[in-house]
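Let me give you the structure first, and then I'll get to my questions.
Here the complex is missing one protein chain, while the rest keep their positions.
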């Protein structure tokens, strides 16, 4: 009889130990409605090594550089019902900006997963990959120009055939005025965006050691007459290399293609996008852009791909650096070539295009950017990045930058 | 002897299990000085269906509508001594605004409960009911005009005779400049407000299934010459329907009456308020306002009344919707009629009143608002609201709105 009692005691003790163990994960389980607190800090330093005289004469002398907190974000997330999650994420790097602030409805039978609130439109693999996990310090000009970033709206998404096909589509209010979303290349003052993205892991083998990702997206944007753009040369803390305002714009249609692959410690990704701009009068110009980027982990890690979301996640070092005499962490080399072409816009001047600096030929030029990167991930939640960027503005010449980032997320 | 040891072990285990169970409530008990983290998100969409030509000609063409985060708040609260609590609540919906940021001194013998900091003045039943729990999406024009909202000051409060009488009185600094409080109808630039409120549950039976609440409040405000006002027609994301500046104002005295009742699933509330404006020269105008509002839970819930605070609290569905095939949640129908009359101000023009738009007759008119509402509370911490609002501006005509809100609090 005593041994029965002892067995009962042991069972209760096991339950308690399990509860304690569960509690020690990356969560605050003691609050019923908050499941996670967290954030990220990215501290950047930008050095402009050299710039052509024309760039400095026409844009800014000298071109801007310096230190900045690129992102300083805190978030809270949780669930108020088994089918209803929320997330609130704010960025404090320059004032207060709303990032992800949304409700997510899920697991209601065949009904698609529904997001309502402020979040990223489903456009571009690189945009949808978190800034914590992108390989180079800046996203490409393609992403900056084509993806509207965080917007307020509603999105439906669903995966089919065991995540073989993943579809997301939504409608977004582009002139929402409560809190500015992350800066993107275009400022539209229109009414509603419609966007959709479909992705498929053509190959997904060995727990993601071999991946081939294919994706496509469509974006329709409306404008109140003006399409204003401004793009930095894949270096955040400097001046725009192309910038201006296209007039008499009614709407635009963009198409994007994504290709990405993982092969052991190597990974590759590229995107192509084209925007057709419809104007109420005169010529309808096109803007197109593409980039290709690759990387390799010298220490053998695999870049983790998420089949259902169709994007990349957190790199975890095989052998973390937790102190002197421990592992090396993860080391990664990366490179990117990126290009965007605004030359089709030049003909609109002067009636249909207002350059932000210089002439139409100077402000609506082609830009090509070459980036080399070295990343060190001492542990899974810290990263140090070093980028060398060579930016060629077709009309005004070249500039070279060295940028570095200290990143922690928690 | 062994069974003694076993009993001792069991006792210790019981204590540990109890501690773990306590820890799983809506609190973070592991931090000694923080007892709760939380917040609320309200995402609104406003559609202006129709507006008279006069309204659009004089105020704005078209009248504003669109999406907005109406409230986006995070808070932390706790205690640093058994008698000393604090709360810090910030709103991030448009920049950063201080909401409740105060110290609360309590349980020191006969000394009244004392709040010091930024919090709501004790004026209006509807104002003091949290925006998480108000029945319709907007508070009434009465509340917007008469209640100063969050102000910095000191308040003493005390309940007598087992919460049969509840008194709160305070002095508030109305030109406090550190962080803007929640927008209210009046911008005063004076020195100090004095306010007081007394409430009594004339009837409180069956755990709040039968309630009759009676309340009264008084508010004295001082001005530096100008009393500026602007009131939306109980729709937040649109333009003011009455607005202007009364000049040569010295102080104002307001009186408010509150009546509210609960009878099973039905509830009713109404308020009347009048403001006497004292000017240094010329006529002293009056502004008066009232509303009456009712609701009924189709699913049988009771609107919970708090005797000590004299306000309403969180609705908890009898049968929550936690997934397909579960309960319906709580469903509520509600309606309100509301009116405010500025016509007494018209005579002051031009020397004593500056209209914000049109003529004095147009800017200082009477406004009547009719609202119909449908609320769904799938669970206790989420709510979806739908309002149809018909607003009649006496001088300029009618406008009709449909508004909807997604709300989560945690």
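By written order: A and B. Residues from 1 in each chain.
Heads up, the rule we're going with is that a contact is a pair of C-beta atoms (placed from the backbone, for glycine too) under 8 Å apart; a residue touches a chain by one contact, two chains touch by 3 or more.
Treat the numbers as computed from the prediction; the structure is a model and nothing was measured.
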Sort through B:33, B:47 or B:160 and give me the one touching the missing partner chain.
-> B:33
Hidden partner chain, touching residue among A:68, A:163 or A:398 = A:68
Footprint left on subunit A by the chain that the document does not show | 2-3, 6, 9-10, 13, 16-17, 20, 23-30, 36-39, 41, 43, 66-69, 72, 74, 92-96, 320-324, 378-382, 406, 408-410
For subunit B, residues in touch with the removed chain | 2, 5-6, 9, 12-13, 16, 19-20, 28-34, 37, 76, 78, 80-84, 86, 88, 90, 95-96, 98, 101, 103, 107-109, 116-118, 152, 173, 175-179
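The rule is simple: only the chains that are shown with their structure count from here on.
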Distance-wise, how many Å sit between the C-alpha centres of subunit A and subunit B, to the nearest whole number?
-> 39
